[in-house]
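Heads up, one of the protein chains got dropped from this complex, but the rest are sitting where they should.
Take a look at chain A:
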Amino acid sequence: MINKKFKDTLSEVCSGPLVSVDIKILQVNVGYLCNMACKHCHANAGAERQEIMERENIEAVLRVLEETDINILDITGGAPEMNPYFTHLVREARRIGKHVMVRTNLTIFFEEGKEYLPEFYGNNSVEIIASLPFYMESEVDRVRGKGSFHKCAEALRKLNSLGYGAEESDKKLHLVYNPSGAFMSPPQETLEADYKRELFGRLGVSFNSLFTFLNMPVGRFRDYLIRSGNFEKYMGKLICAFNPETLEGLMCRHLINVGWDGRLYDCDFNQMLGLGVHSSRGQRIADFDYQELIKRTINVEEHCYGCTAGRGST
């Protein structure tokens, strides 16, 4: 079971390879530097990482946004806020009318020199996707390090005070759940109700939506699976849970991912595995060819079972 290739599974339900549908989002990983070292991180991000997107590639990203109809910039990392050109990227993208989403770990707000971030996000109408692996302190601190839950709680309260997370507010604040181990995610609707009840009850915190993601067998989480003897069972479970109905909505079919060094990928997981996009016109942001990329075949491997398991996880 564990050896069943994703391509073979795909060929049983599709007449051809997985191809791009459109490019609505430019997802940019601005570097693997991070103030945290979470156990589930697929990017192996941490304080020791040196990979940071330089100004040249930041400008190339902005050029692509300006010259195409791609309306959404999705900034990720690492802790993206640690890139020295981060605020420039956000401001310029907003200036040319693009919607900006940032994936933040929340604890970055308390690092020296980063205290401006909540107001900066509010002033630039940035949509915030914040990682919070659970609504209980013990679980969060176990995965992300001691004291992280309290920092997240304080950051969320600050964002709420700026208008983020209220139902009618245009300042959107979403939370992300990841399982704290080698098991599948709970149903999103049920867990969202738990998060809303518990976070409001315990901390007085509100947010808009909860996204439940699966941990991909990539990076630090893959190392954990192998080290703990859970790899085969976990992969077996993902393969058994393959759901062809998830294929239409897969994020890789609707975005292009840009690595810290300007290389193009189908998703952030492919980036970590070094699986570049299929394109005859070049594989870097500087060579971006919308018409070519919108027709591309998606590069799939075994980790793709993670995004196609059960209700899907993208």
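Please note the rule applied: contacts are C-beta pairs under 8 Å (C-beta built on N, C-alpha and C of every residue); 3 or more make two chains touch, one makes a residue touch a chain; residues count from 1.
Everything that follows uses one rule, which is that contacts and distances are computed from a predicted model.
> Can you work out the missing subunit's protein name as recorded in UniProt? Choose among "Spermidine/putrescine transport system ATP-binding protein", "ATP synthase subunit b", "4-carboxymuconolactone decarboxylase" or "AB hydrolase-1 domain-containing protein".
In UniProt, the chain that is not shown appears as "4-carboxymuconolactone decarboxylase".
> Of the residues listed, A:Ile25, A:Cys41, A:Leu62 or A:Leu191, which one is in contact with the missing chain?
A:Leu191
> Among A:Glu139, A:Asp261 or A:Glu301, which one touches the chain that has been omitted from the display?
The missing chain is touched by A:Glu139.
> Please give every residue of chain A in contact with the chain that is not shown.
These residues touch the chain not displayed: 134, 136, 138-139, 179, 181, 183-187, 190-191, 194.
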